[in-house]
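Of the protein chains in this complex, one is absent; all others appear in place.
Right after this comes chain A.
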Amino acid sequence: MLEKQEILYVAAEAYKRSGLVLSADKGYLLESRLAPLARAEGYASIEALISAARREGSDRLLWAITEALATHETFFFRDNTPFDLFKQDILPVLSRARGNAGVLRIWCAACSSGQEPYSLAMLLEEERARLGGLRVEIVATDMAPRVLEKAKAGLYSQFEVQRGLAIQRLVTHFDQTGDQWRIKPNIRQMVNFQKQNLLENFASMGKFDVIFCRNVLIYFDAESKKKVLSRLSQQTASDGYLVMGAAETVVGLSSDYVPVEGRRGLYTQVGNAALKTAAA
């Protein structure tokens, strides 16, 4: 068992780097997630890993620990609803607003191993005939280099392609390589992966029409949530949208975004009248 002191040290370092909140009762989580890292780094135990990081103040090790502690759980078309919202509500409104010569910019914040941006890319490819000349850019970011590498490779296990992905989409958008499945180049090329920590400045990424930030802020404390939401809204077009996870809300945390009526998880900038917003 890890000492409480070690847990608190690791929690403080992970918080400083990623905003991730780990309470002291999460010792079991630390142990299950750090054991593979300790092995990979050549330490006999998690305790040895933590004391080495502490003794050396090793920024590299502390980042590796932070990355290992973050939840990277994701799958294709996760929760379905956000993708239905995107296709049926957001896309028609924004493609009309941007017009034939326009550009639609989408940001998947904390994209993990890429299933969310690739799901959007598949959907957009399937809708291509209806989009006319509209150009689409998908930017997908994560703070963890390891998952970004996997996302860029677009290579998934049999287990991963069976969660959330209809078989017709597997046949249409993937090639089989051995016992793995690789997303086809036309879909892969639609997504631009970049390393980005949500706690750091992302103003240089420009404005987006739709930001997907799902199941990320649930790991943050209220103060960090408010800061990130405020900065996300500065990157959102005045008629743009924010999509959050099913169990998340901006209510009480943001005065910039308002919920779209009858569309759970969908928020838009205050003052955007394109979709009816719920009374505040």
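Criterion: a contact is a pair of C-beta atoms (placed from the backbone, for glycine too) under 8 Å apart; a residue touches a chain by one contact, two chains touch by 3 or more; residues count from 1.
Here is the rule we use: contacts and distances are computed from a predicted model.
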item	value
The complex's invisible chain, by UniProt name, from "Pyruvate dehydrogenase E1 component subunit beta", "Thiamine transport system substrate-binding protein", "Response regulator receiver protein" or "1,2-phenylacetyl-CoA epoxidase subunit A"	"Response regulator receiver protein"
Sole contact to the chain not displayed, among A:R146, A:R163 or A:K195	A:R163
Candidate in contact with the missing chain, chosen from A:Q5, A:S58, A:N100 or A:Q176	A:Q176
Interface with the unshown chain - residue positions in chain A	79-81, 158-159, 162-164, 166-168, 170-171, 175-176, 179
